[in-house]
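The complex is shown incomplete by one protein chain, all other protein chains being positioned as in the whole.
Here the chain labels run A and B in written order, and each chain numbers its own residues starting at 1.
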Amino acid sequence: MTQTQYSLSSVRQDLRPRRVRLWGIPFGVALALAFALFLLVAAVAPQIVAWGDPFATDPAAAFSAPGAAHIFGTDHAGRDIYTRIVFGAQQSLLIGVAATAIGVGGGLILGLGSALAPRAVDLVVGRLIEVLFVFPTVLIALILISILGSGIGPLIVAVGLGTVADSARLIRAQALKVKHGEFVAASRALGRSSTAVLLQTIAPNVIRPIFVIATLGVGQAILWASSLSFLGLGAAPPSPEWGTMLADGRNYLQVAWWISLFPGLFITLSALSLTIIGRFLQQRTEGR
Amino acid sequence: MTQSSPPRASGSEAVPAGTETSVPAFAAPASEPAHASEPADAAPPAAAALPSPPAADPRARADRRDDTRAFLTFLALRILAGLGVVLVAVSLGFFLLRLVPGADSVQTLIGANGRALTNEQIAAVRADLGLDHSLIVQYGIYLGKLVTGDLGTSYLQRQPVSLILGPQILSTLQLAGTALGFAWILATVSTLLTAGRRRLIETPGRVVEIIAASLPQFWLGLMLLLVFAIGWHWFPVSGGTGFSGIVLPALTLAIPLAGLIGQLTRESFTEALDQPFVLSARARGLSDLSVRFRHALRHALIPALAFSGQSIGWLLGGTLVVEEIFARPGIGRVIFAAVNSRDLPLVLGVVIVVAVGYVLVSIIVDILYRIIDPRIGVNGA
């Protein structure tokens, strides 16, 4: 066939480069999974990925720039930043997971309570969720920490309660969507009693995305917890908690940028990879 | 904080508006409390709003009058609900803060530096601060004063709370407002330039947004300082007056926010580009840029607007961190000090400011929402 090929460049058309995939997983997700795996190893058995002692000081090596001996450099006491970051992973993850458990747990109670309960209850609980939402997470955390005192435990509770409103909203929205779905009516039409519909059709479908919400939540909780530690409300120095390390590095910003750079980079990467993984799971469960 | 949360349709509390007189009886299912299980063949409520051709003009005028009335009702209800939110927030804060161990111990309150106070002195101070009443009475007195606009007197600074907060609010508002503005500009530009284009252009846009949304403010602030203030001396390290002083703090808040907003606008923008009305517009001869500007962008801004309303809490939380890093005045620093010293009236003052701010912003957002998306005015939901 003799013909001219022309392309319709004004249309949103693209001859796309093939998406890079590893074992059917998008490249970005694979990277995120790899980083999450590294974090997990660091949290469970830090000795595998870092051989030093996070608390060992070495005044002679203070403020070494990143190099062969210390890939991320050292701080004012000559402690190896990389080692400290690896050992800090446990705390960050622990805080993130525990706070999310509190946040999502509270969110479940409030969200389900308001979505599935009678209208009057929904009105009250719905308002409560909004009021909680008004308070900035940091403000809630501040008030709670002033009640409970500072430290890791209060930090977890504070971040957990601070994020309850967020998960409550997400779960409420999901529950409402499910509740009014046609398949719920269909399930009733099959001959289920109201209780059976609630337990066998609505509940499983509401709970299904909780894992996704939690994955996304852990990333956010790590961000908040490190913020509070940075403000001096969480772990106290010389703990290798990332936010605390950053607060410390801040004093030497002009002379030793690496003390601040690397802990922050790890906080970002943790939040980022958990977000990417969460999104990926979300797409998977939504089946699209 | 709300990275993953789909924005709530901000008009959700809206009262059903405008449908009262104009919907003929047979379309009644549409005014049933709106939910997904509505009968599928119920005509969309609006389909009947302009009844088949010969509808006289007076009718249209009456509709408009109804619209105005419905809007005012909506506004009144919204303000009422907002006052409710403020009241609950204040009460919650009041009683929560009383849980603080030693909250009403005069020693802690006035920071007596270890000096032993006589009982008479303590009693005098307690009477002075109003702590000699029962909790409920104190609560009542506080609310009573609040109604007259009196936020009380700071325990520690012995000054009216409104006087302490006044100047700080301005500074924080300036910061939050500039940050929100930056965030919108960044998100809009990124969406217009990269959304719905070929993968080679779109992917970097996506990646940058998701990274931006994961950046911790305190670290971002330090890094901006490091590069632009310490490294290149473009902006002052701290303080600084006028615009140059606000650029770095505002960017610190704006970049993560832009990431969050950008993800939303990109999604709805791409969705809008796939809609048939965009095909119609292209088929009328509109250029790609016109299609993006005149059609898709407006659809993309709707969820972003709703989200901005909700992000006020997030922004205020962020100002606390940023004001600390950049040594800026503002309510963030006040609350930090107030919570640490358990200065109840001052903390409550901040709570009120935050709650009022949130309520005001969400009312403004609701109004804007109705301007951008007239469908809401019609459907009332």
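Operating definition for what follows: a contact is a pair of C-beta atoms (placed from the backbone, for glycine too) under 8 Å apart; a residue touches a chain by one contact, two chains touch by 3 or more.
Note that in this section contacts and distances are computed from a predicted model.
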Listed names "ferredoxin:thioredoxin reductase", "ABC transporter ATP-binding protein", "Protocatechuate 4,5-dioxygenase, alpha chain" or "Sulfurtransferase", with the criterion being the UniProt name of the chain not displayed: "ABC transporter ATP-binding protein"
Shown chains that the omitted chain touches within the full complex: A, B
Residue in contact with the excluded chain [from B:V88, B:L156, B:L173 or B:L286]: B:L286
Touch list for chain B against the chain that is not drawn: 20, 23-29, 31-32, 37, 39-44, 46-50, 52-55, 57, 60, 275-277, 279-287, 290, 294-295, 298-299, 372-375, 378
Positions on chain A where the hidden chain makes contact: 1-16, 18-19, 181-183, 185-194, 196, 201, 204-205, 208, 287
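Basically, only the chains that are shown with their structure count from here on.
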Distance from the mean Cα position of chain B to that of chain A, given in whole angstrom: 22
Of all residues in chain A, those that touch chain B in their complex: 10-17, 19, 28, 127-128, 130-131, 133-139, 142-143, 145-147, 163, 166, 169-170, 173, 176-177, 180-182, 185, 212-213, 216-217, 219-220, 223-224, 226-227, 230-231, 243, 246, 249-250, 253-254, 257, 260-261, 263-265, 267-268, 271-272, 275-276, 278-279
Chain A-facing residues of chain B, complex: 1-6, 8, 35-37, 84-85, 88-89, 92-93, 96-97, 99-101, 196-200, 207, 210-211, 213-220, 222-223, 225-226, 230, 273, 282, 287-288, 310, 313-314, 316-318, 320-321, 324-325, 335-336, 339-340, 342, 347, 350-351, 354-355, 358-359
